[in-house]
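To start, the structure under review is shown below, and the notes come after it.
Complex shown without one protein chain; remaining protein chains in place.
In this document, chain identifiers A and B correspond to the written order of the chains, with residue numbering beginning at 1 in each.
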Amino acid sequence: MSEETKHGEHAHHIVSPKIYVVILISLLVGTALTVWASFIDLGFWNPIIALAIATTKATLVVLFFMHVKYSTKLTMLTVGAAIFMFLTLISMTLADYISRAWGNW
Amino acid sequence: MSATIVSLPDQSTARIPKMNYLTKENGLLSWLLTGDHKRIAMLYLISLSFFFFIGGALAGLIRLELLTPQADLMATDTYNKVFTMHGVIMIFFFLVPSVPATLGNFLIPMMIGAKDLALPKINLLSWYLYVAGGILAIYTMAAGGVDTGWTFTTPLSTHYVNTNVLTTGLAAFIAGFSSIFTGLNFIVTIHKMRCPGMTWFRLPLFVWAHYAASILMVLATPVVAIAIVLIALERTIGIGVFDPTKGGDPLLFQHLFWFYSHPAVYIMILPGMGVISETISTFSRKRVFGYTAVAFSSVAIAVFGFFVWAHHMFIMGISNYAVLVFSLLTMLVAVPSAIKIFNWTFTLYKGSITFETPMLYTFGFMGLFTIGGLTGVFLGTSGTDIHLTETYFIVAHFHFVMVGGMLMAFLAGIHFWWPKITGRMYPEKISQLAAVVTFIGFNFTFFPQFILGTLGMPRRYASYPPEFQVLNVFSTAGATILGVGYLLPVLYLTWSLKYGEIAGNNPWQATGLEWQTQSPPLTENFTVTPIMDHEAYDYEWLEKQKEKEVTHAG
Partner (left out) sequence: MPDSHTIIHGASEAAHDAHAEHPAYLRHHFENTAQQADATNFAMWLFLVTEVMFFGGMFTAYLIYRNWYYPAFVAASHQLDVRWGTLNTLVLIISSFTMAMGVWCAETRRKSGLVLCLVLTMILGVGFLGIKTIEYSEKIEKHHVPGFHYSLQSFTDPQSDPAVYAEYHDKALPLDMARHTEVYFSLYFALTGMHALHMIIGIAILVFMIFRAQAGAYTSGHVTFVENFGLYWHFVDIIWIYLFALLYLISRHQ
């Protein structure tokens, strides 16, 4: 039984709890960081930092909790496709909004 | 009469195989709770045909009204409801699922050498969702209909009508999930369940086309789902997200709506193009010219199709910069479709062409889709679009690609695989007649509409200036002929179930794993997993096989 589970199943690398703990702590630190940063006036950097921290946290969840780091190329391609499509939706819709009354931005 | 490639077994001794997917189990529940992709395909075929004729009846009402310049057959409000429901039913409940849910479901596992799709229960769920959505759509019609047009344009649909926007939206939402699950199933199946030796570039182009369409289904459909949710919230609670008085933007809905609805047209056409690749090869006895180009162009259509949606919004108030960008990108998306047409044409060159019914529909597709596609380029050019949009030119354009293109491809596919699905041949002469009648009826119906559009007749109007009447009468006359052309197949295909000639495994001498099995196939498709050791459309391999054929089990 175990040979065959090792055989197929996206390499079936079992991620150790130690890694999970490290990621958990990183996520908790990241949360504290982002809350703290929102209380400081950094001008236009605020949203950028908030999104950067959120994206880092999301990346850690995707890579380690969701095992993408140990998964097939197909899985990574699938995640990439979702992100790409989402960014296309936002950026091309924005292409309209930004360029309307140029003054509104 | 011209040559034919049809090769049937000796009718005096031939029999339908006793064991097949139709006879495996009996009883209504064995159908309603089936996991067999072939049975689910048949369930879809029956329900799709039902919705097609409802949509067709609505089309008949539209054309009847437009016989005269006045809005005298029905009130203008009613007319609005009729064309709206015609659009909703034809798009969401016929065109989007047509080839994928029937032929795709039936054939993809067989074409790749698998026993079923990856997720049979999800497949069945897809059908139930489709039926639920459809029933809701019919309820909407009974409850008074909706009159916003199938596009639910805001702010009309959110603030100015009292009709059943919510139930129609819900029906489309549910049908959307049916589509998503079908696409998801296909992608997993094609990636993970190909038989040994079936590399990507040995797949039939039918499979490539469905793969591309499935990517669109999975990525684009959720966006229209959320657009519908937001409309529902706007109409019920008045959240203000599309309401200018509260700071919302009606165009945001349109962006989200068309983000799906443009890829949707490729969801509709790509599977049809997959059918054409198969028929054109079989009836020219020649491998498809430029297999790689055709395969990649399917994916290219899918990818580029995501970047052009705002060409439906040129006059709606988007910025000039956006008009420019989307117009340029629209030019790009025409290229892969053109590549396919060129490759199919080169497939014909020096082929041994015969004119069985599927090939007649295929030729119809080639001509009509080309015209429809080229007129799409006129519309993608923003300068001309400003004058042609919201006129009958648009109506003609999309009917040429969808009816002249997609519906013809669907009929080509149904006829082509009918022997495999049922074990019987349809009657050739009457089916050829029906194909010709359809082609003639189609041209009479929709070509005048191009002229009407350039002359300025607006779409979605129950009344029009009297000088447009002659062309409208032509169009309605054509629609009557078209109706006959579509009714005939229902009659003779049903007839063929009992009286058609026994087809045998491979009446068309076609390549493809599905033709190596009995007709109708076994529930598990193959008794042992096939091993694919030849290229796609390999007619030499087929010659060698004929000598070693085993006909059927049991």
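Quick note on the criterion: a contact is a pair of C-beta atoms (placed from the backbone, for glycine too) under 8 Å apart; a residue touches a chain by one contact, two chains touch by 3 or more.
Small disclaimer: the values here were computed from a predicted structure and weren't measured.
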item	value
Per the touch definition above, residue among B:Val82, B:Ala171 or B:Val223 touching the missing chain	B:Val223
Contact with the hidden chain (one of B:Ala57, B:Leu184 or B:Ala293)	B:Leu184
Residue numbers in subunit A that touch the chain omitted from display	1-2, 4-5, 7-10, 14-17, 20-21, 23-24, 27-28, 31, 34-35, 37-41, 46-47, 50-51, 53-54, 57-58, 61-62, 64-66, 74-75, 78-79, 81-83, 85-86, 89-90, 93-94, 97, 104-105
Residue numbers in subunit B that touch the chain omitted from display	109, 114-120, 122, 180, 184-185, 187-189, 191-193, 218-223, 225-227, 229-230, 233, 236-241, 246-249, 252, 255-256, 259, 513, 516, 524, 527-534, 545, 548-550
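Convention: only the chains that are shown with their structure count from here on.
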item	value
Distance between the centres, which are taken as Cα means, of subunit B and subunit A, whole angstrom	37
Subunit B - residues contacting subunit A, complex	191, 215, 219, 223, 251-252, 255, 259, 306-307, 309-310, 318-322, 325
Subunit B partner contacts - residues on subunit A that touch it in the complex	74, 81-82, 85, 88-89, 92-93, 95-97, 99-100
